[in-house]
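With one protein chain withheld, the remaining protein chains of the complex are depicted in position.
Chain nomenclature is as follows: A and B, assigned in order of appearance, with residue numbering initiated at 1 for each chain independently.
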Amino acid sequence: MKERTYYRIARDKIFISTVVLLCAISIVPLLLILYYIAINGISAINWEFLFNLPAPVGEEGGGVSNAIIGTLMLVVIASIMAVPIGILTGIYLSENKDSRFAGMIRSTVEVIMGVPSIILGIIAYAWVVLPMRQFSALAGGVALAIMMLPVIIRSTEETLNLIPNELKEASLALGVPYYRTMIKVILPVGLSGIITGILLGVARIAGETAPLLFTAFGNQFMNLNIFKPVNSLPLMIYYYATSPYEQWHVDAWGASFLLAIFVLGLNFITKLVARR
Amino acid sequence: MKNALRVLLILGLALGLAVPVLAVDELSGAGATFPYPLYSKMFDAYASETGVKVNYQGIGSSGGIKELTNKTVDFGGTDAFMSDEKIAETGADIVHIPTCLGAVVLTYNLEGSPELKISQDVLADIFLGKITSWNDDAIAALNPGVSLPDMDIVVVHRSDGSGTTNTFTVFLTKINDEWADTVGKGKTVEWPTGLGAAKNSGVAGMIKQTPGAIGYVELAYATENGMPVALIENSSGNFIKPDLMSTSLSAEGDIPEDTRVYLADTSAAEGYPITTFTWIILYKEQNYDGRTLEEAKALMDLLWWVTHDGQVHCEPLLYAPIPEKAVGSVENLLKSITYDGKPILD
Partner (left out) sequence: MTNKKDEKKGSRYERNESIFQWILIVSSIILLLILIGIFVTLPLNSMDSIKEFGLRFVISTDWSPQKELFGALPFIVGTLLTSFIALLFSIPFALSIALFLGEYFTHGIISTILKSAVELLAGIPSIIYGFWGIFVLVPVIRMLQIKLGIAPYGVGIFTSAVILTIMIIPYSASIGREVIQLVPNDYKEAAYSMGATRFEVIRQVILPIARSGVLAGIILSLGRALGETMAVTMLIGNVNKLPDFSVAVPEGFSLFSFNSYVTLFDNILKGFLDGVFSPSNTMASIIANEFTETTTDLQLSSIVEIGLVLFIMTLIINLIGRYIIKKTSVM
């Protein structure tokens, strides 16, 4: 009987050791990736890197300034489209928990969330690039906006669901019209949750490459015109990483470093915001 | 909060709408990666000289043809010229303007970077997958002084539609019956063996990182990365090293008025056998889809510069400039581009 118990205890200890071991191994790739990005990336960053345009093949002194601006442009364009629609839809869903139409919308949002980003690139090509006969930041922004929408809608809906009904009822009982109640009373209370959603959405799209391959297309020069092609950090990393030029590899690490800091930094900020 | 959003919206709209007015001249092109090192230098110089920014994306010759057909770019780049049938399919006339001559070289990743001689048969057999090891007798016989390792040959080819592939396979089809029967030529073919990588830069990158790899790229991609190039047997039986001289010599034959010709397997005794022109393609009639005369003129100014003043940039990058005897044809082609039927250049 005692042997059986020892066996069971041993099995228990082996199991927890295995679990801990596997968890530790899971973190190893993360540490390796962060390590490589940090070591290779930091050494690539200097004044020229941040502020110059890319140099012709094989020449020195090239930078990623247009890619940084391009990424910011794409994020802004996508946000302008996705944030209003996302918040409004989130409000609708949280206010109409039981209606069948709302349920349908909710499923729609979930489906869109699962669509591979390359497919959204095809969609944006068909809807924006072809009619405009032009690759553009706008087309890239449209693809990214569709990716951002589910994130914002989800977090808006969840945030608003957490706000006690009494607040809304009290405001309505005082004679405040419904739309004012939502906009001036409820939204401000849920602001941190909504902003978290927006920041998470930005973090999700800032690093996306696939939908930009045939929408934003890329550009060696600085471009502020949303109706023309634009460069971006992920695109640049893709082209540079698959090239044979050492200098471009170095630049790609630097761009990865910037991108990683931006995306992971946003994630970190959302943690702080959520805590409030 | 609502006010802040309002302000952001207006700012965004203003930015998007105002900037086209403030926008500096920009032309867009896409296509072949074969001349990309040259174009990136040329367009950088052009921007410094004239302020006009030419945004050229290397997406492969097939991509260049497609984007021009879709009219999403001002001009396309391709080293596989379009046949009359293909041009007819687009519904409009397309003109090919050659910009330079380049060599498709065989580059590889072996320790010590030895200079290897490869005969026509051995070349075809490697890419057919029949010769699979570097120390194969056939290779050793051609390179007596070189110690070849006992390593697998990893063939690398293009995964995207490529004029470079077209040039290479046109050559293989001409010199090897088995290749002609089983694989053939084209911008994409069904490769019997090997890995795929996108663009010339992707192939060069993959070869550089894979010991024992061999693949075909434009000369500049190999030299700029310190990668060795093979001496290829030409139709006269000589093993020619690809460089400026042997590239220029390969254009010895007749060049038609519209400059659409394959240069591979040249009869020149000292000519490198795998070379090609690369062309910029554009619509003959420039008034389409609301293009303005100014836009067309900007494009023509660019092309005139590329084929004249810009040619100085060719040789340092080991591209051969447009041969003397073809300059006349090129100028005629440029002058044939019209806007509303009237030639744009005089």
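In this text, contacts are C-beta pairs under 8 Å (C-beta built on N, C-alpha and C of every residue); 3 or more make two chains touch, one makes a residue touch a chain.
On a predicted model such as this, the values are computed, not experimentally measured, just so you know.
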item	value
Displayed partners of the chain not shown (whole complex)	A, B
Listed residues A:Leu160, A:Leu187, A:Ala203 or A:Val230, member touching the removed chain	A:Ala203
Sole residue of B:Ile59, B:Ile175, B:Met227 or B:Leu263 that reaches the chain not shown, by the stated touch rule	B:Ile59
Option from A:Leu53, A:Leu160 or A:Leu213 whose C-beta touches the chain left out	A:Leu213
For chain A, residues in touch with the removed chain	8-9, 11-12, 15-16, 18-20, 22-23, 25-27, 29-30, 32-34, 36-37, 84-85, 88-89, 91-93, 95, 101-102, 104-105, 108-112, 114-119, 121-123, 125-127, 146, 149, 153, 177-179, 182, 203, 206-210, 213-214, 234, 237-238, 241-242, 249, 252-253, 256, 259-260, 263-264, 267
In chain B, positions touching the absent partner	30, 59-67, 152, 154, 159-161, 184, 186-191, 194-198, 206, 209-212
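By definition in this document, only the chains that are shown with their structure count from here on.
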item	value
Rounded Å distance between chain A and chain B, as computed from the means of their C-alpha atoms	36
Residue ranges of chain A touching chain B (in the complex, touch as defined)	55-59, 76-77, 80, 83-84, 129-130, 133-135, 138, 183, 187-188, 191, 217-221, 223-229, 239, 242-246
In the complex, chain B residues that touch chain A	1-2, 5, 8-9, 12, 15-16, 19-20, 23, 26, 28, 30, 36-37, 40-41, 43-44, 47, 53, 55-57, 70-73, 197-199, 201-202, 204-205, 207-208, 220-221, 224-225, 227, 289
